[in-house]
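Pasting a structure here, questions to come.
Of the protein chains in this complex, all but one are displayed in their positions.
Moving on to chain A:
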């Protein structure tokens, strides 16, 4: 059965162009870019090309501002720790209530180590409380870290406005843009963002490669020490093929940006509209006015998400759930809870996330298969008859 893959916020398929660009670097050009011979050295120039491709997608002023890492989580950790070392006297950190675990768990750990952590809440549509953010910034604040796009709902934070507030107070601003990069246009050279994390496998590059944007002039000390790779900012032999793949994927994303925001968006909107009209008692989560073009988070009341996913799995439909039961934790997603989504619905939340590889026929499959699944599970639910 060919999967109907609608879980692209979890990971994406590697694009053919990307794989093709990578392959020679496994068996043909396998030299170490740090070597003193041409065979190795020629690889370094390809890494440099990839760096430019990443910088171009981000609209960065210079490719020197791009640091390759192993993943989004490493980029996040490197950014936050660099800020803490740059301002050792500052003991206050600010984030939001809806961050990815890469930031959430890091801040919780730093909180236990004695840092003062402020987590800014969101409203019922996932919009950040900007007043509270402004009031929370103080002289003791070392860094503000706010995601650009939410992985569960696709809600976009106003990073430009957040960065502006931080800059006025001389506070570093980091954004986890893992879900945003490649899906929405960005122009970092004109934006008040100091540090930005991205991950390769969310934009059709392989797993195991990421990058950190470090605006020129931002204090930075390495998180991983050792050799002099990445201009001494991140030690460790480069993941050459994947870095080249990430560069190629960024070029592809630039080429497909318009399609992502037109064809993909239209498919997502149709899927959402059809499901809402065919299924009673369901609603879409997130800020409908500021949202990624590919993400749809939809809550089906009185049923549980894992059961929905496993029934869709019968038809090869791949999505994910905000339900507790899929994660091993017993509480539904912290993002939905922070938005105040009631328990009657939070457990039954499904996230569809599309990519350029999806087709209208795949949307039709979901539109046909999902309504009877929801109906069947509701007939089993003790809460449905009372609803």
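To be clear about the criterion, contacts are C-beta pairs under 8 Å (C-beta built on N, C-alpha and C of every residue); 3 or more make two chains touch, one makes a residue touch a chain; residues count from 1.
By definition in this document, contacts and distances are computed from a predicted model.
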Protein that the absent chain corresponds to, by UniProt name, given "ABC-2 family transporter protein", "Imelysin-like domain-containing protein", "Anti-sigma factor antagonist" or "Nitrogen fixation protein NifU": "Nitrogen fixation protein NifU"
Sole residue of A:225, A:266 or A:310 that reaches the chain not shown, by the stated touch rule: A:310
Touch with the omitted chain, as defined above, among A:17, A:108, A:134 or A:254: A:108
Absent chain, residues of chain A that touch it: 97, 108, 119, 121-122, 124, 302-307, 310-311, 314, 323-326, 328-332, 334, 337-338, 340, 342-344, 347, 379-383, 385
